[in-house]
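Before I ask anything, let me first share the structure, which is written out below as structure tokens.
The complex appears here minus one protein chain, its other protein chains still in place.
First chain written, first letter: the chains are A, B and C, and each begins at residue 1.
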Amino acid sequence: MRSDLPVIFSESLIEVRYAETDRMGVVHHSHYPVYFEQGRTKFFQEYLKPYQDFEVEGLFAPVLSYQVELKGHVTYGHILRLETFAKQFRGLRVVMGYSGYVNDKLVVAGESVHALTGPDLIPLHPRKLPAGYQFLKEKFEKLT
Amino acid sequence: MRSDLPVIFSESLIEVRYAETDRMGVVHHSHYPVYFEQGRTKFFQEYLKPYQDFEVEGLFAPVLSYQVELKGHVTYGHILRLETFAKQFRGLRVVMGYSGYVNDKLVVAGESVHALTGPDLIPLHPRKLPAGYQFLKEKFEKLT
Amino acid sequence: MRSDLPVIFSESLIEVRYAETDRMGVVHHSHYPVYFEQGRTKFFQEYLKPYQDFEVEGLFAPVLSYQVELKGHVTYGHILRLETFAKQFRGLRVVMGYSGYVNDKLVVAGESVHALTGPDLIPLHPRKLPAGYQFLKEKFEKLT
Partner (left out) sequence: MRSDLPVIFSESLIEVRYAETDRMGVVHHSHYPVYFEQGRTKFFQEYLKPYQDFEVEGLFAPVLSYQVELKGHVTYGHILRLETFAKQFRGLRVVMGYSGYVNDKLVVAGESVHALTGPDLIPLHPRKLPAGYQFLKEKFEKLT
């Protein structure tokens, strides 16, 4: 069945907040990238190390682009079970993927592409990569 | 130069709010779909009719999918000049496009795909389309 | 020591999200009422019944007013331990209180006042109160 999905993912259980719904009665689409970010936080904790520790070492992963596909109704009272997985590590680019379920039904899917940079979004110098870079690369490549 | 862009667009000047920045110092990427929505509101006002008037007639345009590309730093104190344009109208799908500029530099681009539905996200019956549908279709097709 | 605080409260552990920080490096103050709402959701689940069940019965509790006091730095990587408690039930008014801790230090306190209304914020008729009203009143009075 879902053989195309990576085996390794982290799972976040996200309570949908009232504030996240809009007057159409469902979660406003702009909240999904925030849920995805919460999923990445968990993924980093479980498989790499806390994202804020990379920041302390001078390694940041700002979003370059992302996409979201909405596939079902999600509203207050729902628990979103979000799977977050690594898709690709290439040079100074990282791609993450997301699948979200409510009551075992797929309700959202998405992807985000990240640059690896220094603080203040300053590009990394390929010969002066921060300590965390090699660690991240090795770990990440085993996960994709 | 920008000959690939549609000629017809509406322009929104959006003041970046402090609350929309994150601790990396720039606008958090999840706010762009909200800016795009503000751009659609303006587009509907200028070229169609206010979106809420379609809702009153029973025609809704929930987001099915969207994508965002971040191309530059945007932060508090900036005015985002957002161009919103129609890309496609096909059956019960509408595609809108967005280009955002700060000081004449392109900082964000994106696209959103919308379903046309009834209230509560109920699919429209092709033989019982609400009054606004034909109006929207005719107007929209002239703009793409 | 904290003898002035009510004994009965529900506890929520809220992961601070990156998107909730601002460029000052801490959680933007506008997110606390959202955290408080998440605390109320838990409080209703634990001591009353899920808030959405009241809504289904025609009983809503929109916010009339609220206040927030910030008492410490909170940022990404922190877990906010939020205590939510009932303060008062009087006629068609409910008052809730909140105390939030990071690493056992009080970082935020607040209060919200709610009206009890019908759907669409329509005032309740005192002689036609929805089923949930009496239930809420009795439960709530034991908790304050």
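For the reader, a short list of remarks on this structure follows.
By our rule, contacts are C-beta pairs under 8 Å (C-beta built on N, C-alpha and C of every residue); 3 or more make two chains touch, one makes a residue touch a chain.
Computed from a predicted structure; not experimentally measured.
Of the candidate positions C:I8, C:M24, C:L106 or C:L129, contact with the hidden chain is made by C:M24. Among A:G25, A:P50 or A:P123, only A:G25 touches the chain left out of the display.
In the full complex, subunit B touches the hidden chain at residues 15, 17-19, 33-34, 37-38, 41, 50-52, 76-77. Residues of subunit A in touch with the missing chain: 18-19, 21-26, 28, 30, 75-76.
Considering the complete assembly, subunit C touches the hidden chain via residues 24-26, 29-31, 33-34, 37, 60, 62-70, 73, 120-121.
Throughout what follows, only the chains that are shown with their structure count from here on.
Where subunit A touches subunit B, over half of the residue numbers in use are shared by the two copies, so each contributes mostly the same positions. Taking each chain's centre as the average of its CA atoms, subunit A and subunit C sit 29 Å apart.
Mean C-alpha position of subunit B lies 34 Å from that of subunit C.
In terms of their C-alpha centroids, the spacing between subunit A and subunit B amounts to 24 Å.
Residue numbers of subunit C whose C-beta contacts span two or more other chains: 18-19, 76.
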